[in-house]
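Of the protein chains in this complex, one is absent; all others appear in place.
Entry: chain A
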Amino acid sequence: MAASVRLLVRRLARLSHKSVTSSAATVSCRPGCCLGPSSSRCISDTAEDRSTHFGFETVPEAEKAKRVYKVFENVAQKYDVMNDAMSLGIHRLWKDMLLHVMHPQPGARLLDVAGGTGDISFRFLDYVLYQQERQKRRTAGSSQTPSWQDISDKYPTEDRPQESRAVVCDINKEMLKMGKQRADSMGITSGLSWVVGDAEELPFDDDQFDIYTIAFGIRNVTHIDQTLQEALRVLKPGGRFMCLEFSKVTNPVLAKLYDAYSFQVIPVLGEVIAGDWKSYQYLVESIRKFPDQEEFKGMIEDAGFFCVRYFNFTGGVVALHSGFKL
């Protein structure tokens, strides 16, 4: 309830704000600050004056979204190949761990934000399908020798297995295109939808999803707090927020090695494989600018999630944060 009121207030603020700024990017204005006919107070606090980080560079907030969009537009074609090359295939293990911790049950609805090429959603559908098979086998095993009457009774119910749905949402059309191609080549026909949307302003109603995931996407948004609030809004009560993201390595030796690898090798790989040095330079810089595990945990708690905890993978290179909406 409070979330939808906040959204309404934010929409009103944006409407009055549009007459001041000409920027097309999403503008974040503290609710309540710009209400009223005189929006002259907002001129000093427009998105063009406020700046944020783009890797190690400082850019106006309005520009960050555009530049991030260009980065992913450029890398979309070779995104999966580069992931395998840069992480030596370990990113697959990280994503498998995410699913393992998530442990989704058949019938769950997943929103995969910044889902791009669909890695998480494909794994989700596989996992849920596997769970369903297991359940079927268990029920089949428990009923010893069913009579033909029992079998024919079961037919109509088995025709409608619990529909698990995954929605892949991404702001970048190129990434979604690649994801759709992958889905087609894997032969996935149902249970998956592809939606273009901004993580800071999701095109979904309140209380829609059981699980919200954002894998390696949240460090690219302009306003992390807004993204977290949107996550809270679209989750059902009892729903789970899960975020997989690069984080701080605690071990100092590993940290040195990781830094050397990130700054020396990864842009070279980007140039050789994808023909784009600067996008991968941005990638490793943006990892350094993202808050560490504890700070991010605090931000998730501030947004209103409960039972927030995090798991470190590969010594802290990647952290999985999880919280519940209650």
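Heads up, the rule we're going with is that a residue touches a chain if its C-beta (ideal position, glycine included) is under 8 Å from a C-beta of that chain, and two chains touch if they have at least 3 such contacts; residues count from 1.
Assume contacts and distances are computed from a predicted model.
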Chain not displayed: protein name in its UniProt record ("Calcineurin B homologous protein 3", "Mitotic spindle assembly checkpoint protein MAD2B", "Ubiquinone biosynthesis protein COQ4 homolog, mitochondrial" or "Dolichyl-phosphate-mannose--protein mannosyltransferase"): "Ubiquinone biosynthesis protein COQ4 homolog, mitochondrial"
Contact with the hidden chain (one of A:Leu99, A:Ile188 or A:Val265): A:Val265
Chain not shown, touching residues in chain A: 57, 67, 70-71, 73-74, 264-265, 267-269, 271-273, 275-279, 282
